[in-house]
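All protein chains but one are shown in place.
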Amino acid sequence: MAVGERTANPPLSRFLLPILGVVALGLCIGGVIILINPHGGQNLLAALYDALGNSSGATDLRNGHGDQLLAKVILAVIAVGVGVGGIWLLYLGVGGMVGMLRPAWRDRILPWVFVGPALVLLATFLVYPGIATVARSLFDGQGHFTLDNYAVMTSPEMVEILRNNVIWLIAATGGSVILGLVIAGLFDRIRREALAKTFIFLPLAISLIGASVIWGFMYAWEPAEQPQIGLLNAIIVAAGGQAIPFFTTSPLNIGAEIVIMVWLQTGFAMVVLSAAIKGVSTEIIEAARLDGANEPQLFFRVIVPSIRGSIVTVTTTIAIATLKIFDIIYVTTGGRFHDDVVANRMFHEMFQFFNDGRAAALASLLFVAVLPVMYLNLRNFRRQQVEA
Amino acid sequence: MSAPAPAVTRHTAPVSPWRPALLRSLPVRISVFVICFLWTIPTLGLLVTSIRNPEQISSTGWWTALLNPFGANQWTLSNYQQVIGSGGMGAAFLNSLIVTIPSTVIPITIAAFAAYAFAWIPFRGRGILFTVVVGLLVVPIQMSLIPILKLYSGASLYGTFVGVWLAHTGFGLPLAIFLLYTFISQLPRDLFESAAIDGATHLQTFIRIVLPLSIPALGAFAIFQFLWVWNDLLVALVILGPSTDLRVMPTALYALLGSRGGQWQLLTAGAFITMLLPLLVFLLLQRAFVRGILAGSVKS
Partner (left out) sequence: MVKRLRATSALAAVILVASACGSSTASPTAAPSSAAPSASAAASASAAASASAPASVAPSASPAAAVPTVPTGYTELDKALGSDQPYKGKQVDIQVQWTGGELANFQASLADFAKATGITIQVDSVPSSHETVLKSRIEGGSPPDIAQLAQPTPVLAYAAEGKVIDVATFMDPQKLSKEHPATIGLVTQGSHIWGIPYKADVKSVIWYPIKAFQAKGYQVPTTWDQLIALSDKIVADGSSPWCISAGGPGDATGWQITDWVEEIVLKTKGLQYYNDWISHKVTFEDPGIKDAFDKYVGKIFFTPNYVYGGPQAIINTDQKTTMDPMFNQDLQAPKCWMQKVPTWYGPDFFPDQRASGQLSKYVVGTDVGIMPFPTIDPSQNNVEGSADTMMVLTDRPEVRAVAAFLSTPQGLQRWIEAGSAISPNTTTPDAWYAGAYKLQVAASIVNKAAGIGFDASDLMPGAVGAGTFWTQAVDWVNNNGKNTDAVLKAIDASWPK
């Protein structure tokens, strides 16, 4: 890793980068103009056809016939070019330009070039809606200030919902992280690791609707007169038991839904943790082995502490996803069997009950609930940075 | 601060260091097999169901087809034929690519730059900003849609691909920055110190050192963002609008079902078709994970 090489050709990059930046800007603007126009692809191809003298093809296209698919392919190429290439060129161009400034200015501006785009997008897409949401929760339909939207939080129904969220948080997060960790550790020791990991990863690739169909076939319940088409109940009945309606029996249904979540999320935990395990240095492991540690000890006393940062990250990510859990409930039971959760109720209040204020209050509640998680995380980061 | 340069080690030892040949023993192999099998049962059910005769799907369990694989009138590809043969699938596939590829690359790029700055460039307000960024993970997407549409209606971004990219980028950034920060912040400090001594600018350090070393993290996030966008229905519907021209794969699949969901067996075939590309992407990126040079926490 000879870093020195990199500084060998500054003059070239000094001139190249700004030029690239300007070109990128031009390309991006042109591409965006085409992409924003609903018929951009057709018009571009039509213009091309006109230039090539194929005016009938051009007319067809403008009237919504002709080579629509080709127009789409061209659009796709432009989209990928603008989206992928444009963003890179933009960074390099602007970064290069800032690099030509005096060092004092450069050091002050450069960080904002790096984080600026992220901050602008986040402000637009999350901060502004987030603030609008909190504000909405404090007013009633007529625009008067009220805390009524929060007052309902104490109803027995809401208490049940909050209880369910806590169960989810503990069981789904714990289950996914522990299983993901164990699987990542275990699979690290076999030859066909990539193949084995693919099996665990598979659920992530399935669309939610696919997952709901799949688990329908796992948990399905049929009247005793009928053959069971759900795998679990078929096994129960074959063993002489009585079929259980998993999704409608409270509180069993919460467990049944958490299993789906764990099935999905373990792959995420595994991928991230497995990457972390690959980064544990050989020396540490060899040293522990020389000290006579056996394999389980090695894993739990050496590997796990070494990847603590990644474990915290994965846990946080899954915990937040779990707090916001919505779609699994929505597609399996709709939360109609004492298994409702905050985000699902929020969706119902918003889009079915037309109770925007209460939906906003529930969203604000989620935000408050996640603050402790974030606090713990930051403390962890600080500690790491001190140690590093 | 004597973190070894594991890059070198990893290149010489592509096999995980704590994997002694002796211990690739039977118990490990059996448990790996059992875990993989259990994990795959539901997906296997989906696959089997997707090639079963629709009339049998709701009358007998899917595994009965496996127990009696040569039964008459048992297997059919008609579900796949119906899904693929229906008009507009080709255009929907292209639309999905137009939506997904930039919606994956843009947030990763923006997040990588931001994560690097948060981790290694000291500037005022860094800690607070980072806290806010990660805290935004919790904003529920359902609550964001209406405010965003209000902005879009003014900026004529409603119903455009650019609008969807930006939305997916915005929604994906907190997780992207969070994950990438975790990796990038744990790179050994020596690397940056020696780069600074050599006079490398931050831009050069980022491109020539940080990016190559972060491939596993970038790959991991790319996969997740790709999957999320690829399978997304709601953001596409709300921001692209319901126009048939702009249909993506999930929207097109739903359109096949019939308003009463009568044709829902097509879902099984459709779910499988939509799975193929993400799976391919995962298998390709798999290399990035295994070859993974340096990730997670490197500590002595």
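For clarity, chains are labelled A and B in written order, and residue numbers in each chain start from 1.
Quick note on the criterion: a residue touches a chain if its C-beta (ideal position, glycine included) is under 8 Å from a C-beta of that chain, and two chains touch if they have at least 3 such contacts.
Just so you know, these numbers come straight off a predicted model, no measurement behind them.
Engineer: Out of B:L46, B:A111 or B:L145, which is the one that touches the chain we can't see?
Structural biologist: Spelled out, the listed residue whose C-beta touches the missing chain is B:L145.
Engineer: Specify the residue from the set B:S96, B:T201, B:N231 or B:T274 that touches the hidden chain.
Structural biologist: Hidden-chain contact among the options goes to B:N231.
Engineer: Of the residues A:L204, A:I307 or A:V373, which one touches the chain left out of the display?
Structural biologist: For the chain that is not drawn, the touching residue is A:L204.
Engineer: Residue by residue, what part of chain A touches the chain that was omitted?
Structural biologist: Spelled out for chain A, the touching residues are 141, 157, 204, 208-209, 212-213, 216, 221-226, 245, 247-248, 261, 264-265, 267-268, 317-318, 321, 324-328, 330-338, 347-355.
Engineer: In the complete complex, which positions of chain B touch the hidden chain?
Structural biologist: Contact residues on chain B toward the absent chain are 53-55, 57-59, 82, 140-142, 145-150, 152-154, 158-159, 171-172, 175, 224-225, 227-228, 231-235, 237-238, 241-244, 250, 254-255, 257-265, 267.
Throughout what follows, only the chains that are shown with their structure count from here on.
Engineer: Distance from the CA centroid of chain A to that of chain B, rounded to the nearest Å?
Structural biologist: That gives a centre separation of 8 Å.
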